[in-house]
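Here the complex is missing one protein chain, while the rest keep their positions.
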Amino acid sequence: MPRIGVFVCWCGSNIGGVLDCPAIAQEAASFPGVVFSTDYKYVCSDPGQKMIADAVIEHRLDRIVVASCSPRLHEETFRQTLKRAGLNPYFLEMANLREHCSWVHPHAQEAAQRKAIDLVRRAAAKAALLEPLFPNRIPVNKRCLVIGGGIAGIQAALDVADAGLEVVLVEREPTIGGNMAKLDKTFPTLDCSACISTPKMVAVAKHPKIKLYTYAEVEEVSGYIGNFKARIRQKARFVDHTKCTGCGTCWTRCPSSVPDEFNEGLGERAAIYIPFPQAVPNKPVIDAAHCRQFTKGKCGACAKLCPVGAIDYEQKDEVFEIEVGAVVVATGYGLFPWEKVYGEYGYGRYPDVITGMGFERLVNAAGPTGGKIQRPSDGKEPQTVVFIQCVGSRDEAKGKDYCSRVCCMYTAKHAHQVLEKIPDAKVYVFYIDIRTFGKGYEEFYRRVQDEGAVYIRGRVSKVFQEGSKLVVKGADTLLGEQVEIAADMVVLATGVVAAKGSHDLARMIGIPVDKDGFFQEAHPKLRPVETHTGGVFLAGTCQAPKDIPDTVAQASGAAAKVCALLFKDDLETNPMVSRVNNALCAGCLACQGVCPYRAIQPVTITERLPGQPPRERVVAQVNEGLCQGCGACTVACRAGAIDLKGFTNEQLLAEVDALCL
Amino acid sequence: MESKLLKKDKLPSFLERLMESSLLVAPVREDGLLIYRPVSSVSEIELNPGRSVLPPKDWFFQQTEAICRYNTAGGQLLLEELVTEKNAVLYGLHPCDIRSLAVLDAVFLAEPADRYYAARRKNTALIGMSCTAGRPECFCTAFGISPVGGEGADIHLTDIGAAYLVEVLTPKGKELAAKYQEFSEEKVAGLEEVKKARKEAIAAQCSVGVDQGVLPAKMAGVFDHPYWEELSRRCLGCGICTYVCPTCHCFDITDVNSGSEGERLRCWDSCLFRDYTLHTSGHNPRHELYQRLRNRFFHKIKYNYDRYGIEGCVGCGRCVALCPVNIDIREVIATVRGLSE
Amino acid sequence: MSVSKSEVMEAKEKVWQPKIVAFLCNWCSYAGADLAGVSRLKYPPNVRIIRVPCSSRINPQFILRALQRGADGVLVAGCHPGDCHYVSGNYFTRRRLLLFKRLLEYVGYEPERLKVRWVSAAEGARFADTIKEMVDELAYLGPNIRMREIK
Partner (left out) sequence: MKEITEILRREAARLLKEGIEFFIGYAAGSIPVSARPFFAARPEEVDDLVFNTFCVHNLVKYLIRYPNKRVAVVVKGCDNGAVSRLVQERHLDRTKITVVGVPCGGMIDRNRVLAELPPAARIEAVEDRQNALVIRTGQGEHVFEKKLYVMAKCQVCAKNNPASVDIMLGKEAPPVADPERDPFKEVKEIEALEAAGKAAYWERLIRRCLRCYACRQVCPACSCTECSFEQAVPGWQQGAMWLTKAKTLPDNFHYHLIRAFHVAGRCAGCAECERVCPVGIPLMLLNNKLTKDIKELFGEAPADACGVLCTYSPADPDEFA
């Protein structure tokens, strides 16, 4: 019979203010197996933990129930307490009296008290059946996979590589650089985006510890912390980069022209191309969907012209597998597809209604207009420019209620750029609220107002074409009147959304996404770069909208986490994994079918029953390194031969029974 | 022995009167199944029952019986024994089932007597009922049972057309007869002949004979015969034969807990189940199905006789009729006889 | 069936209150219930929570056991489909419980006795609302007496 000790925590007044903790402890003393019970102000405090350790010795306790806060918070704390007290750390069961009782039922103290007693009874019933568990050790592969080559991925890769670890960086576009490479200037310092990001791009390409795969995609990630396997598809570029010198002959002479995605469709590129002049690698790829050699079966201009014979129309995708110990997901963001939902702004029918990112390209010296601000429709310099903020942000009607965090500032920057480049231009900004929380942001916003930008608080209800003008109708909610502006160009501050394909990626890696499609961090405050999957970390806007300094900071944070993990030689495994009782297993392997980690395999055993001749038969076997302890197999197993340590059938039934008294 | 007549039309009112002072357990047909259970109205009763699916043993030795309650709250053990003291009358027992109670008595009433069984037995009066026809599976005569005999009942009824012949066989029966004498009439002559003819007619249908006292001895010699393995090939290992058997009496004890209180239950068990003789070590002396099936037949024909002087089978034919794979104890008896000759 | 009942038990029987046993997955729904607490959302104290790693750990037999031993209603909550911490666990849960819930209803349990909900770690309010909703529904239905031994 186990000897259970029950420790009821007041958590100051958090629990003690609603529940009668001494009475709970007193009631707990009558539960089967409980030989000691007490209450204390803060059980998690040093004296509280010492009290447990002392009681273990004094009362020869071998199972501990702590009735306090959520086990998600302090389970590990108390496991360590048990360990220090000489007990197996898994001889702990917690009753959640705070989050699940006192905090939510302050209005019904009597019923809450009864509930608290039930919760402790449940914990004691489970505690009585706890078994000692022992972790295994698994080796750690000292290589890191970074998915996404934007500024977040670049920063994470460089930090990890600089620490001396190997990095594999995979980018799906032909170049690294991401969205930051498209930006003209960065707020509020107005330094040139390319000038500060391209050196980092080059550093990645040159770093001896970084293996860079561009135009490649991660197709599958399997395995577990310290021991992942990733399958990577290197898409066919049709250009042999080992031969190519990046001379540029091909793309200048290519007869095809295609809307240029890098320039947000505002310019054109060839079918064989580099996305922008400072691309890394600075070698082209062929866009087979638009190349005449592929679509029409004849052309071959680039192949004829290439001085080194690097063009290879026969090139195939290559698929290969790498092994890594950690994964950093840095897949960035997309922009809100406003054309589909904003009918009031013309569903994208008016060429002079452009997005903020389009404006970035328009104003960039390497952009389609060579840095001159010209309207796409007729190439004229706009005299009146209207900026509309919160397009796809903070707009529940369009399905996005969060703030994208960067639009206020980039719009201010755009306003500044118009006023700087076009003398006497008129600039109007429609906004809901202005959010300028960063260092130097508020000052920059004031400066733009001083420069002449007119800020109008209110939403725009309609934009329509009238002659060569765009009429912008809206409300000025501060003055309480309707506003109508005849503009030459309208710039929409489209919000930040989850990147294309991020949902599929999340499923492939096994990390959750939040309601908006961004990857879910393990804790919003305390574990912002970790995910719920051990060994997988987040960097940048794939987690939530953020500006460049925050992105870079998070990337470095993720890199620090990767280093902390990969500098270990081996890891302790979670001992709460499945186990098979061979005597009951019929070898049907229903469990194998439901295991998401491929942790179950058939194995042939020799069964020796008392008084029976030995017999060979197949049973299921759990790989404890792969098993993550979800327990799906335990329900698939009809015979109950497979059980989950720490959450056994017997324990769970005891919990049900204890709650149903 | 006292004999009387009970007009058929008076039987319901007699039973109704019985119900006033006792619980009446009687054959009832539910969805075509004949079972014995306490009734609340005479109209529920099948007055001239055939063979029930479940034997009436369930009344004395219940399939699941709470034998005590306990409470350990506060570190103290409180026990409450649960013995039924209720008076009951069990109506409509056929001779084979009456005999089965003698078999169970040998087990449960031998010292130290089982008090749960003993209490029910003591407090229950038995009203027997002669058979009017045999069924294809009947073979009670093989064990010397008369299909019209009431030995073991307190009062025994035999259908003789418009009335029942009432035989009052025990002091308990006498008490009942005296208490309800307004229902009975004096017996007419010639009824013994009716009974005898009925007995012979049914006996002629019973195809199997058992040489009492001889067959048990013969069985010892066939314990290791391959026949048992062959027979067991089609056996499913279910518990039908044991659960419908009027003399099977194996049970298992289970505690059903609910926090610090609970009940101790006595539940029927079956020697055909794989965990029947399973030891804590994992060893099972009857690991193979043939060993378990053999044990059942040895118990019915030999062990029970050796131990108590009475066979463990009463020829009711329930197991023969209900075995899903037609394992027929009559064939087993015949085969064993053949094997040992 | 008790020999001597505690006063708490007797008090409980006087005014019947629905009792809900909830099985919550550790990563989403248990965290969601924690969030309800952190956010100080109030909901009726009729629910008792059992933590499991994943909703796919919930054997239908646990649900049946709870309903037979004293629960008036059972709540099963897990991550939203596609968001399972263990990749696919809740898809299996969904299949199993779609079927099992129908089976329970087929033998006479009212549909309200078993509720399955997807509750994410961010949906504290949804958890609290689910409990409120269940308590209302169960209070209307009355005590669960199905498939129990009535002594």
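A, B and C label the chains in the order they appear, each numbered from 1.
The rule is short, and it goes like this: a contact is a pair of C-beta atoms (placed from the backbone, for glycine too) under 8 Å apart; a residue touches a chain by one contact, two chains touch by 3 or more.
Keep in mind the model is a prediction, meaning the values are calculated, not measured.
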item: Neighbouring shown chains of the undisplayed chain, as defined at the top; value: A, B, C
item: Touching residue (missing chain; options B:M19, B:V53 or B:I310); value: B:V53
item: Missing-partner contacts on chain C, residue numbers; value: 60-61, 64-65, 68-69, 80-82, 88, 91-92, 94-100, 102-110, 116-118, 146-149
item: On chain A, residues whose C-beta touches the chain left out of the figure; value: 129, 579, 581, 583-590, 592-594, 602, 617-618, 636, 638-641, 643, 648-650, 652-653
item: Chain B residues that touch the omitted chain in the full complex; value: 30-33, 50, 53-54, 63-64, 132-134, 136-137, 205, 230, 233-234, 236-240, 242-244, 252, 254, 256, 265, 267-270, 273-275, 280, 320-322, 324-326, 328, 330-331
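Quick note on the criterion: only the chains that are shown with their structure count from here on.
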item: Mean-CA-position distance for chain C and chain A (Å); value: 31
item: Rounded Å distance, chain B centre to chain C centre (Cα mean); value: 46
item: Per-residue overlap in chain B, given as positions that touch at least 2 other chains; value: 73, 258
item: Multi-chain contact residues (two or more partners), chain C; value: 69
item: Chain B - residues contacting chain A, complex; value: 72-74, 257-260, 281-285, 287
item: Touch list for chain A against partner chain C, complex; value: 70-73, 96, 98-101, 103-108, 111-112, 114-115, 117-119, 122, 503, 507, 510, 512-515, 520, 532-533, 576, 594, 596-597, 628-632, 634-636, 644, 647, 649, 652-653, 655-657, 659-661
item: Footprint of chain A on chain C - complex, ascending; value: 8-9, 12, 17, 19, 21, 26-28, 30-31, 33-34, 36-38, 40-46, 48-54, 56-62, 65-66, 69-71, 79, 82-89, 92, 96, 120-122, 128
